[in-house]
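As you look at this complex, bear in mind that one protein chain is not there, while each of the others sits in place.
Going by the order they are written in, the chains are A, B, C, D and E; count residues from 1 in each one.
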Amino acid sequence: MALVPPIEYDEAAPGVRAIYDDIRATRDVDWINNFWKVLANDPATLARVWTSVKGVMAPGAIDALTKEMIYVAVSVTNNCEYCIHSHTAGARAKGMTAPMFHELLAVVALANETNRLANGYRIDVDERFRDPAPR
Amino acid sequence: MALVPPIEYDEAAPGVRAIYDDIRATRDVDWINNFWKVLANDPATLARVWTSVKGVMAPGAIDALTKEMIYVAVSVTNNCEYCIHSHTAGARAKGMTAPMFHELLAVVALANETNRLANGYRIDVDERFRDPAPR
Amino acid sequence: MALVPPIEYDEAAPGVRAIYDDIRATRDVDWINNFWKVLANDPATLARVWTSVKGVMAPGAIDALTKEMIYVAVSVTNNCEYCIHSHTAGARAKGMTAPMFHELLAVVALANETNRLANGYRIDVDERFRDPAPR
Amino acid sequence: MALVPPIEYDEAAPGVRAIYDDIRATRDVDWINNFWKVLANDPATLARVWTSVKGVMAPGAIDALTKEMIYVAVSVTNNCEYCIHSHTAGARAKGMTAPMFHELLAVVALANETNRLANGYRIDVDERFRDPAPR
Amino acid sequence: MALVPPIEYDEAAPGVRAIYDDIRATRDVDWINNFWKVLANDPATLARVWTSVKGVMAPGAIDALTKEMIYVAVSVTNNCEYCIHSHTAGARAKGMTAPMFHELLAVVALANETNRLANGYRIDVDERFRDPAPR
Partner (left out) sequence: MALVPPIEYDEAAPGVRAIYDDIRATRDVDWINNFWKVLANDPATLARVWTSVKGVMAPGAIDALTKEMIYVAVSVTNNCEYCIHSHTAGARAKGMTAPMFHELLAVVALANETNRLANGYRIDVDERFRDPAPR
């Protein structure tokens, strides 16, 4: 059970309700998941985080499905149970197939392995890799 | 300086040299980066990890560029300096533009934030998210 | 279920019982929480960790409530379910209000986000920040 | 060297410059640290993150110094070198003394230790701790 | 419930069944644990990871029990519930006694503490420690 109770639509203050409406409209869904209902206990955080998620996760230079898979990659690395479930569901809704899901986890797992080899052996960054990132 | 010295092509044993050749051929590059030259101190690990990387990172249900970006996402979350540099370079070589790189880091950072909100509030996973993953 | 059974007061050896007594007296509570009852399976660790907690968490240059909130910040970052519950309860008992709890989690989450931006972009530490810490 | 170059005030676009001005005014400082100068390569992230930091770190139910110390706690746990330096400097500017800094690190370190004891032994959360958080 | 269903021996494809047989023969057990039954949804990952585990965990310069304890140390640090259970059971089957288990967790916890002291104070590596690792 969450440390604070989820706030349902009917009991929400108008400001929170407006955000719930925006979440449903933006995502074209008819419900609000627990993440937002719990954040609603702190309307400032709810508003700030929803604005961030809405902006960052919108398709841009990277498409929405790839962004969801990146989200899953981070959530698996950090072991966030809630986020693994919610963003796997999100990626699936955006078109992630079963073979894509398996490959996603395989890449995440392998990266966690080689991260430790690189850090454990204290491997020096090759000069050729130090060029600035793409412009 | 790495905890063990990198092994250059000319001083490598035949088995290591064969893997170096395969790395260069597979990636169509004319050099070997430090990661492999350090792993070469332990030929069993070199062979095993190269086989894994070659298989997992090949384009499949997910394309090679997306896989590199997922690798960067994990490496940033874990703070692996070497891996951030090498896989950012890898993603760039495969077509990641500057706007894509910025969006990638924005998603990674935001996921790290919301992971802690979900874990900190101990938010319960919605039943609707618990369906099995895509087949 | 824990990997080893909790040891209740009545079944505890005298040395363990003395530590339980000290925990209850120091904290002015009438019960022992599972953390200590499980550690009691290894009396050396129980004694060492209790001595550490008693010393480190006592009010000093930083007050006891702030220390509990710092504890929550670490526990949320690491996703220690037990510690999030126990130290949120501890902070609450020492005066943490609901608005404080929300702000605490907001800071923790934001720090986790900006940590990845700083690490992901490999941002150089400003020289002005490198002065030694306060004396 | 950062993966993208820092953008100095004189070369910044008007929108970025306005944020730089706001950072300096809000913090009453006469310079901009590298974190913001690197984020400026992605004006959307710069704006979003600065808005978040400005809002979250302002004194509220928790004072500004305590918030900085919580930021240090997270940054040490995650090993973000940049953030440890910048937020230690920030806490120091807000009044953190040397004894406070030492106690802060002692609490952070101890929490990291007991987090692993709780997770390693898989200790069950006491029912008494499961009450909802403070209202 | 896992995100994909475990695949039982009787319903497994011949290639998966062959790996299950090898797992049972190698470990001299009469059952297959959930880890492999879930991975079997992705036969390529099943084959790759089993090959890695079989090779890496075999006794070599380090004995099999010590390897299991190292596995527990990593799993506790990362808070992988499944892995803590499975590798604690594995270590126990190979001879880990209760006092060894307690000492293992004590070392893991302490290392997590001192890791943060070293990182938090940004302690410089002593020159004497920078010698290459053992040959």
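Note that in this section a residue touches a chain if its C-beta (ideal position, glycine included) is under 8 Å from a C-beta of that chain, and two chains touch if they have at least 3 such contacts.
Model, not experiment: these values are computed from the prediction.
**Q** Going by the stated contact criterion, tell me the shown chains that border the hidden chain.
**A** If we consider the entire complex, the absent chain touches A, B, C, D, E.
**Q** Contact with the hidden chain only, please: which chain C residues?
**A** 1, 3-5, 44, 48, 51-52, 55-56, 130, 132-133
**Q** At which residues does chain A meet the chain that is not included here?
**A** 72, 76-77, 79, 81, 84-85, 105, 108-110, 112-117, 119-122
**Q** What residues on chain E make contact with the chain left out of this view?
**A** These residues touch the chain not displayed: 1-4, 31, 33-35, 38-39, 45, 49, 52-53, 56-57, 60-62, 66-67, 69-71, 73-75, 77-78, 80-83, 85-89, 92, 96-104, 106-108, 110-115, 117-126, 128-131, 133-135.
Note that only the chains that are shown with their structure count from here on.
**Q** What is the set of chains touching both chain C and chain D?
**A** A, B, E
**Q** Across the interfaces A-B and A-E, which one involves more C-beta pairs in contact?
**A** Of A-B and A-E, more C-beta pairs in contact link A-B.
**Q** Report same or different for the chain B and chain D interface, where same means the shared residue numbers exceed half of all residue numbers found there.
**A** Counting shared over all numbers used gives less than one half: different.
**Q** Please tell me the distance, in whole Å, between the geometric centres of chain A and chain C computed from their C-alpha atoms.
**A** 28
**Q** Where the CA atoms of chain D average out and where those of chain E average out, how many Å apart are those spots?
**A** Roughly 34 Å, centre to centre.
**Q** Can you pull out the residues of chain D that are in contact with at least two other chains?
**A** 1, 3-4, 44-45, 48-49, 52, 56, 77-81, 85, 108, 110, 112-115, 117, 119-122, 130, 133, in rising order.
**Q** Chain adjacency by touch: line, ring, star, complete or other shape?
**A** complete
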